[in-house]
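All protein chains but one are shown at their positions in the complex.
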Amino acid sequence: MEPVTSKTITVTVNGASYEREVDARRLLVHFIRDELDLTGTHIGCDTGNCGACTVIVDGLAVKSCMLLAVQADGASVETVESLAAGGELHPLQRSFSAHHALQCGYCTPGMLMSAKHLLDNNSEPTENEIRRAIQGNICRCTGYVNIVEAIDAAARGEVPA
Amino acid sequence: MTTVAPDQVEAPQKGFAGTSIPRKEDKRLVQGEGVFFDDVKRHGMGYVHFVRSPYAHAGIVSIDVSAAEAVEGVYGTLIGEEVAAQTDPFFEMSTPPGNEIRDYALAVGKVRFAGEPVAAVVAETRELARDAAELVEVEYEPLEPVLDAVAAVEPGAPILHEEAGSNVVWSGTFEWGDFDEALAEADHVVKIDRLYFHRFSSTPLECAGALVEYDRGTAQWTLHCNHQMPGIGIVWMAPALRVGTDKLRIVTQDIGGGFGNKITLHPYFVALCLLARKLNRPVQWTEWRTDQHTANTHGNERTFLDVEVPVRSDGTMLGFKVKAFDDAGAFPRYEPLGCIIWAQVTPGCYRWRHVRVDFTQACTNKSPTAPNRGYSRMQQLWFTERVIDVVAHELGLDPVEVRKRNYIKAEEMPYETPNGCVYDSGDYARCLDIALDLVGYDSLEERRKEAESRGKLLGLGIGSTLDSGTNNFGQSQLLNPELQFSGNNEVATVRLDIFGEIVVTLGTTPQGQSHETVTSQVVADILGVTPDDVHVRAGHDSYWNSHAGFSGTYASQFAVTGLEAVKGATLELHSQIRRLAAVILGADGPDDIVLEEGMAKRRDMPEAALPFMACGAIINVNNAGLPPDLDDVTLNCRYVYRPPFQVPDHERKFGNLTLTYATQIHACVVEVDRETGVYEIVDYAAVDDCGTRIHPQIVEGQVHGATAHALGAATFETFPYDEDGMLLTSNFYDYHVPHALDMPPLKTGFIESPSPFSSLGTKGMGEGGGAGIHAVCAALQDALRPLGNPIVTESHNPYHRVWELIQDPAASRAGVEVSGT
Amino acid sequence: MLLSEVGYARPASVDEAVRLLAENDGARPLAGGQTIVNVMKARAASPDVLVDLADLEDLRAIAKTGDGALELGAMATYSQVVTSPDVKDVRPMLAEVAAQIADVQVRNRGTVGGNICSNDPTNHLPPVMVAAGATMTIAGRDGEREVSAEEFFLGVYMTAVGPGELLTKVTLPARDGAGDGFAAITIGADGTCIVNAAATVSGGEARVALGCVSATPVLLTAAAEDEAVREAVGAAAIEPPSDVHGSADYRRHLAAVVAARAVADAKEGS
Partner (left out) sequence: MRVEGTRRYEAPRERVWEVLNDPAEMAGLMPGVESFEIVDDTHWKAKVKVPLGLGSMKMSIDFEETESRPPEHASLHAKGKGVGAIMSMETQFDLSEDGGATDMRWQADVRILGQVASMGQRVVQPIVNQQVEQVLNALDARVAAKRGDASAAPETGASAAEEGIHPGSPEAYSDDPKGPTHSA
């Protein structure tokens, strides 16, 4: 097996399997946005700090700008588009809206995926645990106040229908 | 987070306005279904990568794009020579020498800041465009850079713009009241030799960019972009491109934050227009974070020298004198407007009558500046707050008492400032009391002792700010009497469509300010429907014919300009529906018709009702036989709101520069580790008064965000350059913005002092005036008092700066002097 | 963003990985990628070939050995370290430090091996490994060799791992009653370190490794007392870099402070 500069990968995204030929240098986030046209996943920096591109890969929240698409070969990826699959908004999505946890909405998809990763692993997070869970997601609009409240309310099941 | 409502709040007006209804924008945004510029694709589009200067200042000897163009998959390139041949320089607003500056879409002849675009390459993929950009050979002749505004105007300084012959963009003096008389009256004069407000920006999470299409048949460009001020954007771009404004169609939907940083994108966008036309294909440019930090826009950096403050022994301050040097960066792209916009808040929140300001703005070899949340007023407000705290500190007065003594009082509203601005309403002292209650001011001394016992120094600081909204662009004439700008305007169109849909289009370009939601509240209340019945188009499209010269979202004005336009258009529709219904229902006249539950009903017999659907159908598709006096009824109503402004007095530099003044008073409690200078904000309160609140939750969200920006700027966010003019914080590692763990517990309060100058009682808000910066500076100065009384003279105070104040308090005190004691 | 063209291979065994690294000029291992992918985005430095270690499951193991030492596979992620019972048992401080690195997403991908092999001066783990007296196991074509942490770190982004070699394992000795401590001054809560220090205290003696003040961790030993530690830092005559987050003087001052705090932390932990 010798190094290649492009290869065919198979990735499951939001339950659907995709087979594509990709350059080894292509970042997962560009594969998701430009090749699968799932534009809910955003890009806010070029150094892996902002978390706008956060997706869940094989159950773990990761920054899709810090992975090559070829590294996701054989993996299962969840993006923000998976949250309301079936038309029903996810409790976190309803809670973000109810608590005004988003203004421009650009960081929101990544923020939601980090929050989902938290609640998938910790059903009763403390405020500090919530803040630590979104430490890797920058929001320039809200000061995080309402985001923390929204995640807390969602964790406690106190979300309007 | 705690929120206190004051004892007696004016009762919110009935209906949907005043209630926090669910946001219309959220459903798409929480599902990742918003449409941001980078989400838009076109068949055959090429990706643009800019070749940028590694030098802060250098001549361009040659540019060779042949190797780049030879790469397979590369569609073409653009260089400065082509730009200079095909476009005219962007118009400059200043007087000589500033207006001699020639600013183009790409560097022509020389580069003036590191990161300045010198060429552009278009290719099949993003990666390939960058590969090819690396093959563009540019030969430079390095020149000495000048990196400080004060140094830039000294004789012998390197000149950025030879055609101007000077680095001065604009300079002038402002004299209001009688400062010499004030000096004579004073018991003390406090002198501060230097205060410095640093360079930073609110760095919206979505960077700039656009997809630009050129239609050869109509010679028309369409820009799918995130420009936040399209009205003025087009005014900059069209003449440069030598076309009429109608040839530029600007389309935005969702914008990932702006904060002013997306107002001066015209140089990049003109380059994209030229490429789309040259290559006859859609071109797409996405700015990356490093590009944005190095070469988009920064907030204005300002140095205040030779400050003098005449004070009476009772702590009454009579005014101030200062020499201000503002750093515009390499090109004055929105400047020199910052040279006058500060004057909207000349005396801050204070009753200072005697002011002398010598203001100079200069170019330096750094990124150009542009409006940044709190634009130019924030710098002035920081200055006034520093003055208050330094004077109180030096004269041994209580900062709270001094503020209350010098604040403009509620009963004095509306209050005319020394330069003719009219503060519409407000109660600063009451806001301060609420803020102090929230942070437990009464127990402050006990908490100091308790902190001391843990080796920590505790301090309290206050930040009093104004958020002046709805510009009178006539203020530009105080910089250059020749400029033909004055007043302001905004547009809304409200239509009742075939099936009874109420459709609203706005001229604004929201970036998170919830215009769809707030608009629907106002329309619903007037037409007697629910916000769900009101369809507000997302974003901006100049094809909607729903914009005017000053359209956009900037400078805290939607709650006035935007909503007044919405209200005006909706009232007109209201009247047309009633006129139509009166005829159809055989009523005596429009006054006999009421609108409720989506129907026009006869006042005297409510069962005689015409559903909006019928109204829409009749006018649009079933209009035979309508009486001639309904000829002007279209149910499609466009209204342009113009604030009641006069052109200011050029001679006295006097007049009303803004319509409304929201207030934010913040209180901050810090604990400083004396061993390291590391400090923590342990308690924080922000009290807001933006008049009547249409959507309290949204207002509060703006307060949170403005506070976070200010705290970030006060502690970690700065754009410093090394001696070669290289930016040292070009990404989010070194430019640390607040993360979730960095934000202190935030308490908020509010009062509502309705504006007498807006029909809804609203005031523009959201910028916050940088209150957090002022409060942190004051809190640090208060905390460090026991360690030799250091004076905080800079707006940016990272740990190492605080440690330096602790190490050498005398150095910070050297520039402060009190006479007459 | 937008990386240069690069070769990619995903070997199934350490031997194959070592072969690929040896046979391809400019080949670099790709572990979690949380550093190298960023460097490639900037295109400042570009490897020609990435050897993705993702399939080398053995390298993900965290285990306690018979003699009570802690073995960390080079591919063990920070998140694994944070939650590992063996880490909590043998070197609990390591879990606490790992939990402070960057953020959840980075901890889910970033690896122990990547952290110490990149040896960015602001990284958390190099000082920890030096203070704890860890041993690095390096695989090459001629088998494995072991290098002590003290000799492992050679410069910024440079370690004893040579061409055609691969770090496979990090071994921390049993504590034997020693206490571990860590202290840092960071840019924002849990942000990038301005100065950090790790300490291991045993029998009243402290081994302190300072981070961020030199190209490699600076090791010093002193009596585990506040004054003695501060004096030892002074005696080390470090020449820290100056940058936007702190002058050399500030870092020099902080070095003594965090060293003393790390030792105090270690004494609590012992």
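To keep things simple, chains are lettered A, B and C as they appear, and every chain counts its residues starting from 1.
Heads up, the rule we're going with is that a residue touches a chain if its C-beta (ideal position, glycine included) is under 8 Å from a C-beta of that chain, and two chains touch if they have at least 3 such contacts.
Model, not experiment: these values are computed from the prediction.
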| item | value |
| --- | --- |
| Where the missing chain makes contact, among the chains that are shown | B, C |
| Contact with the hidden chain (one of C:Gly68, C:Pro85, C:Gly162 or C:Gly203) | C:Gly162 |
| Residue among C:Arg43, C:Lys64, C:Arg230 or C:Lys267 that touches the chain left out of view | C:Arg43 |
| Omitted-chain contact residue, chosen from C:Ser84, C:Gln100 or C:Asn119 | C:Asn119 |
| Option from B:Met726, B:Leu741, B:Leu787 or B:Val818 whose C-beta touches the chain left out | B:Met726 |
| Residues from subunit B at the interface with the omitted partner, ascending | 54-55, 114, 134, 290, 294, 722, 724, 726-731, 734 |
| Interface with the unshown chain - residue positions in subunit C | 26, 28, 35-36, 39-40, 42-48, 117-122, 151, 154-163, 165, 214-216, 239, 241, 243-245 |
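Methods note: only the chains that are shown with their structure count from here on.
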| item | value |
| --- | --- |
| Contact graph of the chains (line, ring, star, complete, other) | complete |
| Distance from subunit C to subunit A - Cα centre to Cα centre, in angstrom | 28 |
| Inter-chain centre distance, subunit B versus subunit C - centres from mean C-alpha coordinates, in Å | 44 |
| Subunit A: positions in contact with at least two other chains | 23, 25-26, 30, 43, 46-47, 132, 135-137 |
| Residue list for subunit B, restricted to those that touch at least two other chains | 126-127, 288, 290, 733, 738-739, 741 |
| Complex contact set, residues of subunit A against subunit B | 23, 25-26, 30, 33-34, 37-47, 49-50, 52, 79-81, 83-84, 89, 93, 96-98, 100, 102-109, 112, 130-132, 134-149 |
| Footprint of subunit A on subunit C - complex, ascending | 1, 3-12, 16, 20, 24, 27, 30, 33-34, 37-38, 40-42, 49-52, 54, 79, 102-106, 108-109, 189-190 |
| Subunit B residues within the subunit C interface of the complex | 49, 126-127, 129-131, 134, 288, 290, 675-678, 716, 718, 720, 728-729, 733-734, 736, 738-739, 741-742, 798-800, 803-804 |
